[in-house]
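The full complex has more chains than appear here; those shown keep their coordinates.
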């Protein structure tokens, strides 16, 4: 007897009457049982859907369902929708997530702790750092650490090493856990997958360096942290999650930094969890994050 | 040429494979276009769905769609699902909401202000008070006010007058905007529709009288307000919305009351808005509130 | 027998050893009883203090206490502290607050409602608008309304009229309750007192026009509102209060505006209350807001 499979479908296509019927009808015909459905139609007429479902059968069944869904959406569109993006994921196959770090450990510790606690269902094949400072933390969680120093004239070689690491570990996405190097456009394109970064301010406020000092100087009453996808434009990629905390005149820069570190790890974990659970769809320079 | 109608379907039934397909397929056949779909399956195997859709045609079309949806769900269930609740609403027909008050005005003002500002799409046929204190506020917003005093030995008559008011104004639901009388089981059953109350604490903490004093005596660091549906069990009905605010040792009972009043009007408005937009489904003694 | 007076002292001076002793000793000698004391020392060595106290006697007593405190601080400084700002206020004398508006009413209604509810202890001698739209709202709360239109070539005259209004009503401070005109440097200087504005974004994000559209386009996950003192640099004055709310991909610009309006009135009321209770001291381009 075949086992039950849990799967997730993510669909983006042009909005048309009957798409939900086409998609859910296709799954019903395939004897799949939808356990959660979320959809969103953007102002520009793009349709986004996430379906969690269970079905009998193995990986082949999922491939067949993906194909059937693709056909179903096209039928609903009365034509081939060349703008469609459709993907069915095996929910039990954990995505592979590489982590890049520098010297500060709070975001790394949060991710590794959550992973060990069973609160982040990913595989973590490696942590790579441009400093050696966090090697022992990775080791204490049983994750391989790679020291990939970045010097002024060796940035390209370092990025090549990181790319090789990501590839040979089949990384689906990368997380910059306070990685203090700017990745080149070549790296971003070369990797191809998603890269999640944590910025230590409530973007778009205080882009660039030392945001807590900027925040203190401006005298804001609330500080924040922002997890976002990396794009070629620094600090301008699609925002995934933001978390804030109230501060007062008593907080100096150091105190903002301490409070901010806590926000950073919360925001980054929340974003990474949503990504790992395939609850995020990108829409122009924004994100749709299903609950 | 017929106009476009906006409508909402709320469905509760036993969870079965294919229900989303049946429902969305039925709407597609009726040439309706789903603009928003939300669903939830409870741990007990109950399925809940809210569909916002547009369609050509008038009230008759909606009745036909309701009938077709009913049939569609039964087909998916391979049998008649006698536990099903299914209703299609004309989204442009505003629900009729009666308001009951006593002496304090903050919740009433919030509702009437939001209504006037176009942020609460209901009809408000009347405000009824067991005191005359708020008559002038109702008048300043152009809403009829009825003085229905409640004395120890006239409670039954007062409730009869309120029931008559609700009926002859075709009220779909009632809001207790700090109405300081306990409604009898007879009234609740007699009215039949939903009744929303605001309790001035973070339920289930501090049920009963003077919750801000209770909160102050317990020394809580966060206070709250709770909007809930009224049931025969006082303060124990399904919770719709809760809002909280941080307090400190500096807050005395009076200060908690002042802060709490602000929470009460926010929580009540949020709950009433969700109800008016037909985003709430009840599930045992709980609520499903779609975003 | 003389009555008991409640008073507030606000002090800013150079930080020196013994200042709290000098100040509290002076009050003790004057038979005043400190009911609340708050102090803050800034990183730049400036000392800030707020003292709430009770004393016997009338206005003359307060003047004498102010003089004694001034002398006391100078003794502590071993010299005259020319940078000192020291002021004793009769806590029962309500500050006079003028309100400027344009067409949108939510901030005005919040302030007038709180005032009527006894939650904002100020006198409101007038509401002035560059449109007539809100005249009836002011009237319903019994506050005089002045229509002061601003045309391209009459801005100076309009500001002169507003200045005259403020002066002949002895306004201590002004509140811009979504007043959509930029005040000239001449007006700000001419008025002399504090001016509180509400900006409909989480400053410094989204300065300038249509911040909710900017926020929607950037795809932020949290929106906010900021109450701040007006300076010659638009949207860059000292921040008094900020309030935020979580939003999602479902919120369109209109929905952000609706949620934002609620934040605006909360932030503005909170800031105005702190100012009216004389809990704010300015420190460079920042504020110290005592709890």
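To keep things simple, chains are lettered A, B and C as they appear, and every chain counts its residues starting from 1.
The definition used in the following text is that a contact is a pair of C-beta atoms (placed from the backbone, for glycine too) under 8 Å apart; a residue touches a chain by one contact, two chains touch by 3 or more.
Everything numeric in this text was worked out from a predicted model, so none of it was measured.
Colleague: If 3 of the identical protein chains are displayed, how many copies are present in the complete complex?
Modeller: Whole-complex copy count, per this file: 4.
The rule we apply is simple: only the chains that are shown with their structure count from here on.
Colleague: Kindly indicate the chain pair that has more C-beta pairs in contact than all others.
Modeller: Top-ranked chain pair by contacting C-beta pairs: A-C.
Colleague: Which integer distance in Å separates the CA centroid of chain A from that of chain C?
Modeller: From the centre of chain A to the centre of chain C is 43 Å.
Colleague: Based only on mean CA positions, could you tell me how far chain B sits from chain C in angstrom?
Modeller: The mean C-alpha positions of chain B and chain C differ by 38 Å.
Colleague: What are the residue numbers in chain A that touch two or more other chains?
Modeller: If we look for residues of chain A contacting two or more partner chains, we find none.
Colleague: Give the list of chain A residues in touch with chain B in this complex.
Modeller: Residues of chain A touching chain B: 17-18, 20-22, 24-25, 27-28, 31-39, 41, 291.
Colleague: Which part of chain C faces chain A closely enough to touch in the complex?
Modeller: It comes out as residues 40, 43, 202-206, 218-222, 224, 238-242, 244, 248-250, 252, 283, 285-289.
Colleague: Hey, which residues of chain C end up touching chain B in the complex?
Modeller: Against chain B, chain C makes touches at 105-106, 109, 113, 117, 119, 140, 248, 250, 258, 261-262, 266, 291.
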